[in-house]
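These notes concern the structure reproduced below.
Yeah, one chain of the complex is gone here, protein chain that is, but the others are all in their spots.
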Amino acid sequence: MTYAANLLRKPAIATLVVLLLMYGAGVLRYDGFDDTQVVLNIFIDNAFLLVVAVGMTFVILTGGIDLSVGAVVALTTMIAASLLEKHVNPALVLVIVLAVGAAIGLGMGCIIHFFDIQPFIATLAGMFLARGTCYVISTDSIPITNEWWNNVASDKLRFGGFHIGWSVVISAVVVAAAAYVLAYTRLGRNIYALGGNQQSALLMGLPVGRTKIAVYTISGVCSALGGVLLTFYTPSGYGLNALGMELDAIAAVVIGGTVLTGGSGFVLGTVAGVGVLGLIQTIITFQGTLSSWWTKIVIGVLLFVFIVLQRTVTRNQRTRRTT
Amino acid sequence: MLTMTGITKQFPGVMALQDVDFRLLPGEVHALMGENGAGKSTLIKVLTGVYSNDAGEIVLDGTPVRFSGPLQATQAGISTVYQEVNLVPNLSVAENVFIGREPRTFGHIRWGEMRRRAADLLHRLELDLDVSAPLSQYSLAVQQMVAIARAIDVEAKVLVLDEPTSSLDAGEVAQLFRVMRQLKADGIAILFVSHFLDQVYEICDRMTILRNGRLVGEHRVADLPQLELVSLMIGKELALLERLEDQPKRTLDQAEPVVEAADLGRSGSIAPFSLTIHRGEVVGLAGLLGSGRTEAARLFFGADKPDSGTLSIDGKPVAVHGPRTAMQHDIAYCSENRRTEGLVEELTVRENIVLALQAARGWSRPLSRRRQDELVGKYVKALDIRPADPDLPVRNLSGGNQQKVLLARWLITEPRLLILDEPTRGIDVGAKAEIQRLVTELSDGGMAVLFISAELEEVLRLSHKIAVLRDRRMVAELPNTDDVDFDRLMAAIAEGGGTA
Amino acid sequence: GEKSGDAGSGASGGAKKDKIVMGFAQVGAESGWRTANTKSIQDAAAAAGIELKFSDAQQKQENQIKAIRSYIAQKVDVIAFSPVVESGWDTVLKEAKDAKIPVILTDRAVDSKDTTLYKTFLGSDFVVEGKKAGDWLVKEYQGKTDPVNIVELQGTTGSAPANDRKSGFADAIKASPNLKIIASQTGDFTRAKGKEVMEAFLKANPKIDVLYAHNDDMALGAIEAIEAAGKKPGTDIKIISVDAVKDGMTALAAGKINHIVECSPLLGPQLMDLAKKVVNGESVQPRILTEETEFTPEQAKAALPDRKY
C-alpha cells in the first residue's frame, strides 16, 4: 500500500522510533521500568493532555494555534465542580461543559475568520477570558464529591494483572475518531489543504471559513473533554489548574512531527509526542532524587535529546527535492 | 450564457477594470486578450467572486449572480484554473484533483476510488503520475496539468482557464486542446486566456480584448488578423515582433568557456551530463515536461547539490556549495516558479529587484537609495513593468509583470552566466519580444545564457546551441545550424537520439 | 481497626528495614520560602537517618499525584507532601490508604471529608496569620478614630495563602470601622510585582497609612517604591507582612517594616519526628501547627544573627 509507505517516511514515525529507544534506555537503567503498568500509567497520567493535544493538532494542521486550551480545561473543571456541588445531574453537567468548550472555540474561530485576526491574539484573549471566568466563579478550589462522577473516575478496567481507567478509554476513542476524521473525511482533507496554502484552498473553492471555525470548535470541545478527564484524575475544580498546559499540548503536537506552519502531521504523532512528555516525566520520577531545578534542567536535556534523535532519523529518510 | 456588464474594479491606486462588458456563449471558446496588467485575471476573479466589483452586473443563465467566493462560483457551475497554480503542495496529486468533491460513502472518503479516478483523469491528459505522491514533488508544469485536470472534471457550465498553457510544452498543449474541443462539443463555454497568439487562433471562436482595464473590442477570431489583434492589444503597431520573427540563425565565433559541467549529476533527479557554455553563448535546453531541464539548471546554480561530476568555472573546478558560491562566480538563476522560488510577495517591487544584488553585497553594505532608484528605474523602464511604481507590494502586480520583476532582479547583478528557466512564462507578446531582444543583446555583449523554454520556437530562435533532455538524461547536443528546425528538434526530443 | 492495621504494617516495615523510607512530593521551587522548606526537609531527613525520596511537581497537581503513585508503587514507609491545591486528593489518598502507607500533609491542607485518609497535617494556619497581622494593626491604632487607609498586596490570585491571609486580616479589622482597605491588588508574591503595584497605589491614592503585604518579598518591593516616592517606609507608611525571611527581618530590624508574622518553612525536624511516630504506629494529633511567632523590630534584631534563610 503506497499510503502506508508514505506514512513510514513521516516524522511522526521517527518520534515513535525514538520513543521506543528512550523507553529501552529507561528499562536498562531503572529497576521496575519494564513493568507494563509503567507504560499504561503514562497513558493514565496523560489522558487529559492527550485529548487536549489532539484538539490542538487540528488547529496546528491549519497553521493556527490555540493558546486558550489550558484555560478552557481549568474553566471546565471549575464549572463542573461548581455545578456538581449544586447537585446538578452529572450527565447534564457533562453536556454543559462540552457546550461551553465548543462555544468558546466557536467564538474564537469566528473572530479569527470573520475579522481576520491572528489566531495567537484571538486565542490569547480567549485564554484570559476563560481563566478570568474561573476566578469570577471562585478563587478557591472546589472539591468534587458527586458519587457517579467519582466512581467513573476511580473505576479500573482490569485485564491480566494490569489496569487502566475510563479516561484512557475515552482518550483512545478520541484519538481514533480524530485520526479517522483527518484521514477519511472531507473536513480532514480540507484541514490539510488549509494548512498547505490558505489562498490556494480558497481559490480551489474549499470552505475555508467553515473549516477554520470548525478546528477551533473541535479544539474547544477537546479542551473541555480534557478538563473532564482532569476532574477524573484530580476530582476538583480550580482556577489555577492546567497552568501552561497549552505549551505542553503544543510541544506534544510539534514533537509528534506536525509542522507549526500547518499542512503536515498526524494524530499518531501527537500520541507519540504526549508519550515523549510522559516518558520524560516518568524517567524523572524513577530517578527520584532530582532537586527542583535539576528536574527542569533534565527535562530540557531529555527534550533536546529527543528532538535531535528525531531530527537525525527524519533526515536519513528525507526525500530528495522538496520545493 | 454569461454576461458581465459595466464591470468596474478599483484597487488602491489602480483602476484595474473600467466599465468592461463581456459575453460568453454556450459551446464557444472565448479568448480574453490583453497585455500584462490589462485586467484579464482581475476580470476572472471578479467573475468568480474572489474580488467584489465596485460596479457592474453579472448574469449567469439569465439570473443575476454575485458570488461571495470561488466556492459559490464552483457550485453555480463555473470551474476555474487561476493564473498561478493554486493547489496545495502538501497533499497528494489525487487529493489535489478531487479535494472538495471526493468520492464518499456516508462521509467516508473512498481513497482507492479517488486514486483510480485521478489516475484515469490524468491519463486523459496523457500524464502518468504516482497520484499518491505529494504534489510538491512534481514540476510546475505537471502541477499546471493537475490544476487543469481538477477543473475539467467538474460538471461545469463554464470553464475558465487563465493562462493554462504558459508552462506547457507543445504536446501537452495539444492534449489540452483535444480535451477542450471535447468539452466544447458538450456545450460547455470556455473562457481562455493565453499570450500565445497561435494557440488562440487555433482553439478560440471569439475574443474580447482589454487594454489598461478598458474594453477595446469583441471580435470573431476569424475576422481579426494577428497583427491587427496585437495592435489592438498594445494600442500601436508592433514592428519589433516581425523583425524578430525573421531573424537569421545565430552563430558564435569560438569563445572561451565560462562554465563546464563534466559528468555532473544528482541521483534521483538527473543522470550525469556534460555541457560547456561559452562566453556570449546562448545554450537552449529542450525537452518535454519533467525531462530534467530545471534539474540541470539547478545543478549549475548550486540550488541542489550534485552528487557526481565536477563543475568548472573559467577552467577551474569549483565546489558549489549553494547559490551563494554560484553567485560569487557571477552565475544567476531565474527560477521557473516565481511564486514559491522567486518572489517574496510581501516585499515591494523595488526590494524584490535589488534582493539578489543586496544579498551578494552583504547586509552591511546597503545599496544607496539613489543607486536603487537608478537600477530599479532602469529596468522598470526597460522591461516595461507596470504599474511603474517601485514601492508597490509585488503581490499586487499582474502575473506577467511579476515575472519581469524576477528577471530584473537577476539582470541587475550583471552575471556572466544567466540561467533563465521559462523566463517568458505568462508574458505578453510585446514584452516577450522585448525579453528575446534583451537576451540577444546580452549575449552579444558577452554574457553566457542558459535558456529554458517550453516554446521550442523561442529556443530555436535564440540559441547558439541546443541540448536535448529526455527522461532526465541529456540525450543530444545540437549546434543550432540552419538545418536544425522545429521538426528536427522534435524528433530529437521524441526519439532521444541526436541526429547531429 | 484502622490503627492496628497501620501499626502492623509500620512495625513489619520497621523490622525488615533498618532505615525508614519517606517519599516527599514537593510543590515546586516557586519561591525562596519553598526552597528553604525543601532544604529543611532534606537536612532534617539526613539528620534523622531517614531515607528521603524527593520529587518536584513543578506546581502541577498531576505531577504530585504521579509522584505519590510512584511512591506507593515503590512501597515507601511514609508519604509526605505539600498539596498544590486543596481539592482533588481523595482518589490517590485512598490508594495510599489501601496500600497501608501513612500520609502526612505539610504546609497546606486538603479538603477531604474523610480525615482518615491522612495521619496528620503539619503546617501553619494562613487564616491565623492574616488574623495576627490584623490584630497587631488594631492594637496599633487602638483608641484612635481617624480614618486609617490600608492598601493590601495580595499573593497569587486563587492560591490558598492569598485567600486565607486576606480573609483572616479582613476578619480581624472588621470591628474597627476606621481601618479601611482602600486598595487591594495581587502582587504575585514577587518583589518586582510588589514594587510595580505599590508605585501605582502611591500615585492613585494620595494618603496611604498602612501597607499589608501577604509576604515579605512583596513588602520589600513595595519599600523600594515608597522610598522612590520620597516617603519613609515604616514611618510615613506602616508596613505589616508575613513570612519572616531573612531579607524581611533585616528590613524589620532597620525599621522599614513594622511587624512581621512568621510563617516558618523549617518544618523538617517536626516532620521527621512525626514520620517516625507514624511509622511506629504511635498516635499523633490530627493537626499540628508549626512552631512560629511574630516579630517586632526589636525581636528581629535579636533573631537576625541566627536566621538561616
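Each chain gets a letter, A, B and C, in the order it is written, and its residues are counted from 1.
Heads up, the rule we're going with is that a contact is a pair of C-beta atoms (placed from the backbone, for glycine too) under 8 Å apart; a residue touches a chain by one contact, two chains touch by 3 or more.
Everything below uses one rule, namely that contacts and distances are computed from a predicted model.
J.: Under which of the names "ABC transporter permease", "ABC transmembrane type-1 domain-containing protein", "Pyruvate ferredoxin oxidoreductase, gamma subunit" or "Acyl-CoA dehydrogenase family protein" is the non-displayed chain listed in UniProt?
T.: "ABC transporter permease"
J.: Would you list the chains present here that the left-out chain is in contact with?
T.: Hidden chain contacts in the full assembly come out as A, B, C.
J.: For a quick check of understanding: of A:Val88, A:Ala172 or A:Ile307, which residue touches the chain that isn't displayed?
T.: Among A:Val88, A:Ala172 or A:Ile307, only A:Ile307 touches the chain that is not shown.
J.: Which candidate, A:Trp148, A:Tyr180 or A:Trp293, sits in contact with the chain we can't see?
T.: A:Trp293
J.: Tell me which of B:Ile78, B:Leu229, B:Ala303 or B:Val349 is the one touching the absent chain.
T.: B:Ala303
J.: Among the options C:Gly221, C:Gly234 or C:Pro297, which residue touches the chain absent from this view?
T.: In the complete complex, the chain left out is touched by residue C:Gly221.
J.: From the list B:Leu343, B:Ile385 or B:Met474, which touches the chain that is not on show?
T.: The one listed residue touching the chain not shown is B:Leu343.
J.: Tell me which stretches of subunit B touch the chain missing from the display.
T.: Residues 49-52, 54, 68-69, 301, 303, 322-324, 327, 333, 335, 340-347, 351, 355-356, 358-367, 409 of subunit B touch the chain absent from view.
J.: If the missing chain were put back, which residues of subunit C would it touch?
T.: These residues of subunit C touch the chain that is not shown: 29-32, 34-36, 38, 154, 157, 183-186, 188-192, 195-197, 199-201, 203-204, 206, 217, 220-221, 224, 228-230, 247, 309.
J.: Which parts of subunit A are in contact with the chain that was left out?
T.: Touch set of subunit A with respect to the missing chain: 63-64, 111, 114-122, 124-129, 131-133, 135-136, 139, 195, 197-199, 202-203, 247, 250-251, 254-255, 259-263, 292-301, 303-304, 307-308, 311, 323.
The rule is simple: only the chains that are shown with their structure count from here on.
J.: Between subunit A and subunit C, what is the gap in Å from one C-alpha centre to the other?
T.: Inter-chain centre distance comes to 34 Å.
J.: Averaging only over C-alpha atoms, locate the centres of subunit B and subunit C and give their separation in whole Å.
T.: Subunit B and subunit C have C-alpha centres separated by 72 Å.
J.: Check each residue of subunit B and list the ones that touch at least two other chains.
T.: Within subunit B, no residue contacts more than one other chain.
J.: Can you pull out the residues of subunit C that are in contact with at least two other chains?
T.: Residue numbers touching two or more other chains: none in subunit C.
J.: If we count contacts the way the header does, which residues on subunit C are in touch with subunit A in the complex?
T.: 26, 28-29, 35, 38, 53-56, 58-63, 65-67, 69-70, 73-74, 85-91, 94, 111-113, 156-159, 162-163
J.: Taking the complex as given, what residues does subunit B use to touch subunit A?
T.: 50, 69-71, 73-75, 80, 82, 86-91, 95, 99-100, 102, 104, 107-109, 111, 130, 132-133, 136-137, 150, 268-269, 304, 337, 340-341
J.: Please name which positions on subunit A make contact with subunit C in the complex.
T.: Within the complex, subunit A contacts subunit C at residues 32, 41, 45, 48, 81, 134-135, 139-145, 150, 153-154, 230-231, 233-241, 243, 281-282, 284-286, 288-293, 295-296.
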